[in-house]
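Every protein chain but one is kept in place in this view of the complex.
Right, subunit A next:
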Amino acid sequence: MKVITANFVTCAVKECKTSPASFPLHFQDAELEQQELDFQPEFIRNILPRIDWEALRTISNELGFPSLPDSKPEGDALENEQTLRDLHRLLLETQVTEGKLTCGNCGHSYMIKEGIANFLLPSHLV
């Protein structure tokens, strides 16, 4: 699972939909992998307004990366290619291959195996 995906996915349990604690899901025992992908500055500029920066800081802390700046790069900062490249590296090229995603509200854990997260729920949680 890419970091960009972790910035958008929420807990699938119905009761958690209304709770702010259900986002972001927290990584546990994560194993990371870098995958080279083509750099697309335009996509980063497109997606950046939708990124939840606080959640991204939390996630990158949990994954053990150096801390991100306090606020989201905006305006002129988006013209800086190095900033965009760093974001591309973090959001798209960094993948969690094994581990768990845990909801902060209900405590349900979603397993990640070979990069695929299992979001199938038992029917009593749907």
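Going forward, a residue touches a chain if its C-beta (ideal position, glycine included) is under 8 Å from a C-beta of that chain, and two chains touch if they have at least 3 such contacts; residues count from 1.
Here is the rule we use: contacts and distances are computed from a predicted model.
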Hidden chain of the complex, named as in its UniProt record, picked from "Proteasome subunit beta", "Methyltransferase type 11 domain-containing protein", "Queuine tRNA-ribosyltransferase catalytic subunit 1" or "Signal peptidase subunit 3": "Methyltransferase type 11 domain-containing protein"
Candidate in contact with the missing chain, chosen from A:D29, A:E42 or A:D70: A:E42
Of A:Q34, A:S67, A:Q82 or A:S123, the one touching the omitted chain in the full complex: A:S123
Absent chain, residues of subunit A that touch it: 1-2, 4-5, 8-12, 14, 23, 37-38, 40, 42-43, 46-47, 50, 52, 92, 114-121, 123, 126
